[in-house]
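The complex appears here minus one protein chain, its other protein chains still in place.
On to chain A.
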Amino acid sequence: MRPLDENETTQVFEKLFKFVGSNLKNIVENPSHEGPDPNPGRYCFRLQKNRVYYVSESLVKRATNIKRENLVSLGTQIGKFTKTGKFQLTIQSLNLLAANAKHKVWLKPTSEMSFLYGNNVLKGGLGRITENINPNDGVVVFSMSDMPLGFGVAAKSTQDCRKMDPNGIVVIHQADIGEYLRMEDEL
């Protein structure tokens, strides 16, 4: 377990920024109420076995007691570095993203299932969409009852969505909560 170096930090923050925009500040400055300290600590990012974790400082302190090769996980995993050195957000980060998301898409109940099987979001399945989405923005996908289902990348801007045909792709799938079942081993 080690802190991220500069290169890794920029990669992580850039990725997060796509989804949460200026709310990134909230993520970094979020006070944690964990541990015995009367003063709330902060959350920080830690790298362990190519995976990036979002951990409270008190937890980091206590985790130092465990040998690196024995430490399986700590805090919330938010992503991992691939073998080529790129950073990827994983589905565990969904809660963090959903709370701070700038761009949201709500799915109709009929198309929820399709998304949870790993398919892209089509125009026809769109229940609602945040205004002012630009292509390549990170989008968090919700069910109509405001339950976060996953996230992806916008393929079209909100304006363009209007003119699209129902079969056009609005959000390109990146991760969904179906992965907890489908890819249990890999997570």
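As a convention for this text, a residue touches a chain if its C-beta (ideal position, glycine included) is under 8 Å from a C-beta of that chain, and two chains touch if they have at least 3 such contacts; residues count from 1.
Following the convention adopted for this analysis, contacts and distances are computed from a predicted model.
**Q** Tell me the UniProt name of the left-out chain, picking from "Small ribosomal subunit protein mS25", "DNA replication complex GINS protein PSF1", "Nucleolar complex protein 3 homolog" or "All trans-polyprenyl-diphosphate synthase PDSS1".
**A** Hidden chain identified via UniProt as "Nucleolar complex protein 3 homolog".
**Q** Of the residues A:Leu96, A:Val121, A:Leu149 or A:Ala175, which one touches the chain left out of the display?
**A** Of these options, the touching residue for the absent chain is A:Leu96.
**Q** Consider the whole complex, including the chain that is not shown, and state which of A:Val121, A:Cys161 or A:Ala175 touches that chain.
**A** Residue touching the chain left out of view: A:Cys161.
**Q** Determine and list the chain A residues touching the chain excluded from the picture.
**A** 23, 26, 33, 95-96, 98-100, 102, 104, 106, 126-132, 144, 146, 157-159, 161-163
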